[in-house]
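All protein chains of the complex are present and in place, except for one that has been dropped.
Note that the chains are named A and B in the order they appear, and that numbering of residues resets to 1 at the start of each chain.
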């Protein structure tokens, strides 16, 4: 302690009174406030992006769930039927009958707007054909008043929603400005109404020419079968691998290699898993392209690291005293794990699995490579094997397909599809949170 | 379907074995289960597993090996002159398989007898039509040697199938019988069964390694094929990316540099967005925010991480892109006309940055929280303000961890696919203008493998070379980042 020179002159300290703020302190406090403000701003920007994203999804996607329908009550007499059937252009005849019917209804309400079959075709598609096939299939409906609900064209829909203005309309094959007068009249007469579009939820994808009729239902089933594969494979494999690594594995090169592998696989870009799927499952093993089975296998490999990591955390959370207690009454190590540790870790494992599945459900990139995107999913699979092996789409792949089409009317479907996808993800995450809340255990 | 049947038979044998084993155990113990070493179910499981597992493994291996054997047997019949090149042989063999498949269908749908099939010859003339009739469309008329090879293919395949069924069932029965005979009261059935279970557990853990091996092998094989067709130097140092669309044309320029530049540029913009916002949010949430604000804002921010990338892709393509054009494009709010279209480096970079915010913020949050409270106390006790403490003590202390987090985010950005596929454009160019459309390694992997080009062409195979580059770069970044983060954590443990 020789150099503890107490005679060293004192260092000059800060301002004497605590009650007055020194100029330097003022500056420092201002810097403090600024720094804090940066944090608030950053957080607000981050949350602002979230709000922006949510708003644009909802604003663009909600219209996909409603459908504009033209409902016309209409009676076809036997004479009209016979006359139409006798003509050369049968559907045109039906269209004319329809036009007359609608005109009559409009005039009843004092609205007089001239239009012809061409207008009808632009506004709601080939009505004549629909009518003809209806009456040919249901001859008993002839002479009886029947209400037809016909979906309006997507442009009409966008006009009524205010997304399409008169100025934007370029006369053409799809819509003419004059048609909008008819739409206005029909809307005023209550003939055009809005209805919930069940077809979007349950329907199949359509070709590029019919955006209005496209639905996401079939690809939901595709996703379902994929998730089934992922669940059936990744849960048992992931749990088995975790049990080995956490409970039995000796510390050696081999287990180290596995550990490093798992943590690195979790960070491999998903597109690389797509390449793996393409090369191994399709090129090498000749599994069918676009099949949910292949998609499920690829997503299983992707999800496994997630499940292993969360399962190991759940196993680790079970205190060693439980194992000791089981071993102490003469259970084998395997029995201790399977009878005591695993059941206690189960809620945590399930939570991790659900979160892993939710991730897999939204994954798109690998599906692009195994051919789930180009495929137009027009039909529901007929049965279990067909659900696994027949080409199908999946929700995110379907959304991508719609977004890649040139007709802008499909974009609305893509946004709508996103809402459906996010609802599924939300539900899964909620279940995971509830599970965690309900079974959370503090040791 | 016959494989399904074999599996069912095996399962049936397993169940039978279980009951036989359990019965035998009780019988040798004279009905007193206390005489036994293990619980009776273990004896049952012992017999059941011995019946099923070896047989199932044999079945699995056989299923993998048989196609190669059959292929070899059939390809012997292909005339050497028609298969002058290695690629041609595989093309012909795929024809052979299709014809064989068609013959199978003919046998099953039209009831053609084996003798009638053996008598088929190309001179019948209508073979192609008949095959088309059962749903096997062929590009050209069937060659004589192809037909013969197909017949041989079918025959060998059928023999293989029969042999397989018999062998597998025999092995199952043998396993059942042998293990059944082993049962005595002193036999340690539980230990054997547990050994079996342990083997299953180890096998499950090995899948992680198999996946990596699968990734590496499939990338390396196809990349090797690619470099046989395209010079390696031009791939890595080529400044131009313009694949020809003709398929097998040699006029493609497949230089990776423009793609790497696009990837790099977009990632940089993404990090420029994500790092300041994420880092400051993390600092605010961990150092300043009240518990209430934290409990609301943190999960909300993490919602951004749970949103699938396709959503971000669509957001970039349909919302952010047009918005940016409204600002920077022709007749835009700024009147600068810098931006021609919605898909651009800045669009993809911005949206990717939004995606990465929670990634940076939650990792940094963890890392900042790992800085010991004693550091904060030490600084505050000296009369430092909170921000001085954060800037001069906490951030320097957490720096390695934060760098690790940023590297992990960078590896995410480099590997991200959907946002760039939808938001960045398709043109590969070396440009400094962030308002230009550019493309990335991942986007080109997608476009080269989803197009119509022939799978053996350099235009398709280049995707594997791109894939291996991507894999190596992201892997290196990850390993490095995880190493830094681990070192950092060890420092404070």
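Some points to look at:
Criterion: contacts are C-beta pairs under 8 Å (C-beta built on N, C-alpha and C of every residue); 3 or more make two chains touch, one makes a residue touch a chain.
Here, contacts and distances are computed from a predicted model.
Of the candidates "Oxidoreductase", "Linalool dehydratase/isomerase domain-containing protein", "Nitrogen fixation protein NifU" or "Phosphate ABC transporter ATP-binding protein, PhoT family", the chain left out of this view carries the UniProt protein name "Phosphate ABC transporter ATP-binding protein, PhoT family". Touch with the chain omitted from the figure is made, among A:25, A:62, A:187 or A:201, by A:25. One of B:104, B:194, B:365 or B:388 touches the chain omitted from the figure, and that residue is B:388.
Looking at B:12, B:322 or B:378, the residue that reaches the missing chain in the full complex is B:378.
If you put the missing chain back, the residues of subunit B touching it would be 290-291, 372, 374-385, 388, 392-393, 396-397. Residue-level contact of subunit A with the missing chain is found at 1-6, 8-15, 17-19, 21-22, 24-25, 28-29.
Convention: only the chains that are shown with their structure count from here on.
Inter-chain spacing, taken between the CA centroids of subunit A and subunit B, is 21 Å.
Those residues of subunit B that touch subunit A in the shared complex are 190-191, 194, 197-198, 200-209, 211-212, 214-215, 218-219, 221-222, 276-281, 283-285, 287-289, 297, 300-301, 303-304, 306-311, 313-315, 317-319, 354, 357-358, 361, 383, 385-388, 390-391, 408, 411-412, 414-418, 421-422, 442, 445-446, 449-450, 455, 463-464, 467, 470-471, 474-475, 478-479, 482.
If you check the complex, the residues on subunit A that touch subunit B are 14, 28-29, 31-32, 34-36, 38-43, 45-47, 49-50, 53, 56-57, 60, 236-238, 240-241, 243-245, 248-249, 255, 257-258, 261-265, 267-273, 275-276, 278-280, 283-284, 301, 304-305, 308, 332, 334, 358, 361-365, 368-369, 371, 373-374, 396, 399-400, 403, 411, 414-415, 418, 421-422, 425, 429.
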